[in-house]
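Here's a structure for you.
Of the protein chains in this complex, all but one are displayed in their positions.
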Amino acid sequence: MPSEKVLMRGSNVVGEAAVRAGCRYYFGYPITPQNELPEYLSGRLPEVGGTFIQGESEIASINMVLGAAAAGARTMTSSSSPGVSLKQEGITYLAGMELPAVIVNMMRGGPGLGNIAPSAADYFQATRGGGNGDYRTLTLAPAGCQELAELTFEAFDLADKYRTPVMLLGDGLMGQVMEPVVFPDYIDPETLPKKDYALDGAKGRGPRKIFSMYLGQQGELKDHNLKLQAKYDEITDKERRWETYKTDDADVIVVAYGTAARIAETAVDELREQGLKIGLFRPITLWPYPTPALRKLAQGRKIAVFELCLGQMVEDVMLSVGERAEIYFYGVPGGVIPTPAEVVEFLRSTSNGDGKVGRRIEL
Amino acid sequence: MPSEKVLMRGSNVVGEAAVRAGCRYYFGYPITPQNELPEYLSGRLPEVGGTFIQGESEIASINMVLGAAAAGARTMTSSSSPGVSLKQEGITYLAGMELPAVIVNMMRGGPGLGNIAPSAADYFQATRGGGNGDYRTLTLAPAGCQELAELTFEAFDLADKYRTPVMLLGDGLMGQVMEPVVFPDYIDPETLPKKDYALDGAKGRGPRKIFSMYLGQQGELKDHNLKLQAKYDEITDKERRWETYKTDDADVIVVAYGTAARIAETAVDELREQGLKIGLFRPITLWPYPTPALRKLAQGRKIAVFELCLGQMVEDVMLSVGERAEIYFYGVPGGVIPTPAEVVEFLRSTSNGDGKVGRRIEL
Amino acid sequence: MPSEKVLMRGSNVVGEAAVRAGCRYYFGYPITPQNELPEYLSGRLPEVGGTFIQGESEIASINMVLGAAAAGARTMTSSSSPGVSLKQEGITYLAGMELPAVIVNMMRGGPGLGNIAPSAADYFQATRGGGNGDYRTLTLAPAGCQELAELTFEAFDLADKYRTPVMLLGDGLMGQVMEPVVFPDYIDPETLPKKDYALDGAKGRGPRKIFSMYLGQQGELKDHNLKLQAKYDEITDKERRWETYKTDDADVIVVAYGTAARIAETAVDELREQGLKIGLFRPITLWPYPTPALRKLAQGRKIAVFELCLGQMVEDVMLSVGERAEIYFYGVPGGVIPTPAEVVEFLRSTSNGDGKVGRRIEL
Partner (left out) sequence: MPSEKVLMRGSNVVGEAAVRAGCRYYFGYPITPQNELPEYLSGRLPEVGGTFIQGESEIASINMVLGAAAAGARTMTSSSSPGVSLKQEGITYLAGMELPAVIVNMMRGGPGLGNIAPSAADYFQATRGGGNGDYRTLTLAPAGCQELAELTFEAFDLADKYRTPVMLLGDGLMGQVMEPVVFPDYIDPETLPKKDYALDGAKGRGPRKIFSMYLGQQGELKDHNLKLQAKYDEITDKERRWETYKTDDADVIVVAYGTAARIAETAVDELREQGLKIGLFRPITLWPYPTPALRKLAQGRKIAVFELCLGQMVEDVMLSVGERAEIYFYGVPGGVIPTPAEVVEFLRSTSNGDGKVGRRIEL
């Protein structure tokens, strides 16, 4: 039975959804602007017999996540941009060991310490992997509280299904927004399928090992890489997600995710009222990117990419669209949140092709 | 006066070139397969009055680099793949603070600990930034000892010129190769231009500050991001480097860097002997990628991308080539070094378009 | 209702007694020869809804203990000699903040890494405080499994009663011994008195602070020191414990604690059989030392101090006995466990005053 509608802040929504998904182990180290999430879980997890630990550092925390995941638990960490940089070694370990975990990045301005305002400049880090080696992190980009609830919940399923770390990529604004939410039903972690790899005490069975080091001279690591690649190919086939909004007759399609997509949607509505045929393509998975859908949609239209950074997702748009459509880009960095009016100007300029706002991308 | 030709191992070449470039501060933490480099510098730096420190960890080391750079010194660290993952926070700090430093990654197999064999799966990490925020790391990919000497030497100039971290991206094989080298002349660090930002003791002048945190509410971080972007644009304009080999009449052009390019070159020679018109395009800067040169060259030919991983640089090839040419990819992961014969097969298959080796990339 | 008699290994006895005392939070880092204790608790604590954490290091662990204690919980850490050296800062913080906690040191040979054999060379560290400042750690020295159970159990009461860290000082041998034990009744931690200083969420009350830093210029730290001293005086008055064995008519009294006392007891029995009037004085609290009892008992006899080190407790014997009796010392360092026969020889030599084994202490 789904819960009733409740009004809740975004950060708390993530925490509550994690608990309902059966997550009982959270490890993290504080950083603005996502401290509301660990604060929520520090109170909530003990209520359900779970464990909340503020580790000694970001690195301690991600490695505690690794340990809990190796023991078969649903587990999670969260941080914001520079804190997530510190977790890159842990994330590539999780990927190499094929361990499920959910990592939340409520992005802030960068590089370095930057500021504490909402930003979206960690797209490359999330989708290309800031860690070493051939690996991919399934990356989910919610655009509102209801989706925060659903994607957080689902992130745990996806992580378990594919034995892979999953990144939930939000920003400080999304963590602060209060919206009505209907949560999914509780999952009792005891009812989840047993994991046949979990290091849960070798009683009545042989020992197990989980590792990312393949030192054999017979191509063992290559085989492991090919196995991982097959998994990533399967994820790419099955898990691409996106949403379209008023795209059917659109001449111009704005591509944006997360907070930027919310601003873009308002801009689309405003331009529609003015009679312009504008639509929105919103990727929900950033990796795998919804390439085929965007490729198909782009044909014969103009594509306007709007990001809260100086241009990162635009590469995936280019890789998706190729020369099928003109691509324009408008980015706002530094934790500055543009008004819908600014995006309206960008989209109008894209529509006109006058180049007044944003820039044409050459491929 | 340039030095005479000497026979030297790749790792030592990097160390010696760093010393000649005026680097006097090395900080690092051991990891195979690059320990020969710190070993060399641990003996060499004291001879020239320099300082070699094995830090408590990779993170301690990169932050010591940050400190030395802030004090105005030429400084360097080195590691291999998982060790470089640990340095991502430090690198984004360097970028945000606009501090020059040289970071050497002698790549090994991944993800996670992987193995200690040569690999090239950290291309995304190096070129897209494993740290947070909008920043770019100038990435140099040498393909032999002479180039190791020259690019290491030049890396310090580039770092200083643009006040930016520079990544030297090699692999374990390159560190072990012994080849004759002619080194550039010594630079006396005392003769280098004074840095007007260096925190070198506020004697006879006002204090200085170096930071990456811009908390101001007037768009200070945005301004900083735009300033950084202007710098990255300038680097993109001026510093793209590449080499072509027998491309003039080529029907098929193989694109490869580093150790992969050496193998590819042998394959090209072999195929040329067999009468096939094959050439090699070798990017020397991975960021900025030599997009215009490759774009121009690709027109009307087939492009064969060969990487020692499951496909990362291929994205930059796609972004460069677009639909101007068919793109084929062949990657070998897991620290396995293919023979030239395997690459010959890939290139022959590409030439035939028979799809027997490698795969056609759809854009 | 007390438990029935069970046969159990010493390390497990400590763990089980801690659980029965209401301890629900254990934090530690592995070191031989005490790993059986954390191993036991890693399985046992979850059964009672408790939390077992292997911290990132000894320092992380002792500071997690500090955190749990500040939150009002019964909490514990354990280690062996060099690991306890790393905890000294944390212990002085606990003392300064007046937080209850139980610290187990299963001593091994030293200094430095030494070896992993049983030893007793950390007496000074435990009783004089290896941390900074005027503080004292209540130190309990069990000499068998039943006492391990009782003193561990009571350590939590003492820690709470006096708001002070309590050290349980054993050694590797004691952790390995298997003996029958009757455990005290379970304490439900929910039934323990609420701590009016605990940082347990300021609901319906004002905020609280716990700290060891007193920067005020009005002698605040001095006042705090005097308050602590008054507490230590009270502990000294009320909590001294010791045991005597066949001392009534003894000419020679051997003073020993822990494993050394067990060996000494066998030696006493053997010498009694031979007709010598030998007795044993066994301190159970090492701080506060049972000075008045020993002082009174020493009058007119010879005192033989036997330690598994080169002489540390002997200082407390000297401070207790003064010139009331001749004091002889015999110590065996380096994790070597002497046989009762060796101690017999020492005691016989002491009885004769022939100086063949051990040495006369001059005061």
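A, B and C are the chain letters, set down in written order, and residue numbers restart from 1 in every chain.
Methods note: contacts are C-beta pairs under 8 Å (C-beta built on N, C-alpha and C of every residue); 3 or more make two chains touch, one makes a residue touch a chain.
This is a predicted model, so every value here is computed, not measured.
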In the full complex, displayed partners of the excluded chain: B, C
Hidden partner chain, touching residue among C:Gly49, C:Gly201, C:Gly322 or C:Gly353: C:Gly322
Contacting the left-out chain in the complete assembly, out of C:Arg44, C:Arg128, C:Lys161 or C:Lys277: C:Arg128
Option touching the unshown chain, where C:Ser212, C:Thr244, C:Thr266 or C:Ser351 are the choices: C:Ser212
Contact partner of the left-out chain, one of C:Pro38, C:Gly55, C:Gly72 or C:Gly96: C:Gly96
Contact footprint on chain B, counting only the chain that is left out: 43, 49, 51, 53, 55-57, 60, 63, 201
Absent-chain interface as seen on chain C, which is shown: 59, 81-82, 84-86, 88-89, 92-93, 95-97, 107, 109-117, 119, 121-122, 124-125, 128-135, 211-216, 219-226, 228-229, 309-312, 315, 318-319, 322-323, 332-336, 363
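Rule of thumb we're sticking to: only the chains that are shown with their structure count from here on.
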Farthest-lying chain, centroid of Cα atoms versus that of chain A: C
Rounded Å distance between chain A and chain B, as computed from the means of their C-alpha atoms: 28
Between chain A and chain C, centroid-to-centroid distance (C-alpha), Å: 51
Chain B and chain C: spacing of chain centres that average the CA atoms, whole Å: 57
Shared-contact residues (touching 2 or more other chains) in chain A: none
